[in-house]
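What follows is subunit A.
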Amino acid sequence: GSKAPAGETGPIKIGSIMPISGPVSAYGTQSRDAIIMAVDEINAAGGILGRQVEAIVEDDEANPEKTKSAFTKLVTDDGVIGIVGALTSKCSLAITADAQARKIIMISPSSTNDTVTDAGDYIFRSCYNDSFQGQVVASFAYKDLKAIKAAILFDNTNDYSKGLTQTFKAKFEELGGTVVSEESYATGDMDFNAQLTKIKGTAPDVLFIPDYYNTVSLIAKQVKSQGLTSTMLGADGWDEIANNAGDEVVGSYYSNHYSPDANDPEVKAFVAKYTELFGVAPNALAALAYDATYILTDAIAKAGSTDPEAIKTAMMETNKKFVTGQISFDAKRNPIKSAVMVELVKGTEPNKPAVKYAATVNP
Partner candidate 1 sequence: MEFIQQMINGISLGSIYALLALGYTMVYGIVKLLNFAHGDILMLGAYAGFFILTFMGVTPASMLVAFIFSMTICAILGIVIERTCYKPLRTSPRIAALITAIGVSTLIENGARVIPFMGPNPKQFPTFTSINYDVFGINISMVQIVVLGVSIILMVLLNYIVNGTKMGKSMRATSYDMDAAFLMGINVNKVISFTFAIGAALGAAGGILYATAYPQVQPYMGLMPGLKAFVAAVLGGIGSIPGAMLGGFILGVAETLTKGFISSKLADGVAFGILILILVVKPAGLFGKNTNEKV
Partner candidate 2 sequence: MLKVDEINVFYGTIQALRGISFEVNEGEIVTLIGANGAGKTTTLRTISGLMRPKTGSISFLGQNLLKCDASRIVEMGLCHVPEGRRIFANLTVMENLEMGAYTRKDTKNLKADYDIVFHRFPRLKERIKQIGGTLSGGEQQMLAMGRALMARPKLLVLDEPSMGLAPLFVSEIFSIIKDINKAGTTVLLVEQNANMALSIANRAYVIETGRISLSGDAKELAASSEVRKAYLGGK
Partner candidate 3 sequence: MAVLEVKNISIEFGGLKAVSNFNLKLESGELVGLIGPNGAGKTTIFNMLTGVYKPTTGDIFLSNRENLTKRVNGFKPYQITQNGAARTFQNIRLFKDLSVLDNVLISLNFNVKYNSLQAILRTTAFYKEEEKLVEKAMAILKIFNIDTKANELAKNLPYGEQRKLEIARALATGPNLLLLDEPAAGMNPQETEDLMKLIRFIRDEFKLTILLIEHDMKLVMGICERIIVLDYGQMIAEGPPEEISKNPKVIKVYLGEEVEFDA
């Protein structure tokens, strides 16, 4: 295998693979900025193991093919010892087997698909996975909202959306509710009237829409114009919806990794600094990428060397409060942490909803 060829004195190289271009670049650039911010902080504080940290970011356009070549470049040409990435699950899945084989520590900040960490003990993530999140939303719906009938509208061509659908459904039905209708669409669809008409016929209490905010904001408008009154529920993909939708989403809930309005000092410091540096408030993925960088560098520091074996062991010992909460790893290298449910409420201006912390749901 290729051990980090960098001499004991050179910088410690960390790779990152993010979609800087392509359809989800909005997420990728924020995550990249957060990673660089973290690395700069670490270097300003004197680095780790007495060495500076260098982050090398490669763009994969959220295309698994590019993720693979970016990974190979980072590992064989640049000699990175760990990877923060990839962003989407399908991209991460394209490299997990390679990372495991080459003993490269990989920590994905945001790939929530359950199977991402299956490839082996070198693969970690800083976000919770779809099963967990689906369960959180389902129990919130059943217990807190007292919903009995749920409908789901999901993206059938997106693993994230599909994964959440399955776990939500399983948990909701286990709790005693019924999923009265389950409709889908394909990535890029803009018209959901057909599905919504069908859903309306089943009169659900809640409508679970596990997708990203840009699609959700479109769906929400059509939900309202169809006169469908069920409470809408979402997951972490809804992050940023408050800035991208109007009053039609008011009254909906979604699960997230953290709530920027929380009173935690870590959160406050991170949000303030990020906003100052980049001019926009960080989204949840940025926070996760920031945390992932720290989890990795902390482990290197704790391991006292760049030996992958040692870092891996140190990673497993992580137990600390980060921006997105207290994090430690379970046996499958998923973080053990709590999720928050946030509610969308009327903002100060019309058509500018605000986010309100609703509940913390623990595993």
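The set was built so that all candidates are chains of the complex that A comes from, given by their letters.
Definition applied: a contact is a pair of C-beta atoms (placed from the backbone, for glycine too) under 8 Å apart; a residue touches a chain by one contact, two chains touch by 3 or more; residues count from 1.
Quick caveat: nothing in here was measured; it's all calculated off a predicted structure.
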{"item": "Options 1, 2 or 3 - which one, within this complex, touches subunit A", "value": "1"}
{"item": "Touching residues (chain side subunit A, partner candidate 1) in the complex", "value": "21, 23, 25-26, 29, 156, 183-186, 188-191, 193-195, 197-198, 201, 214, 217-218, 221, 224-227, 244-246"}
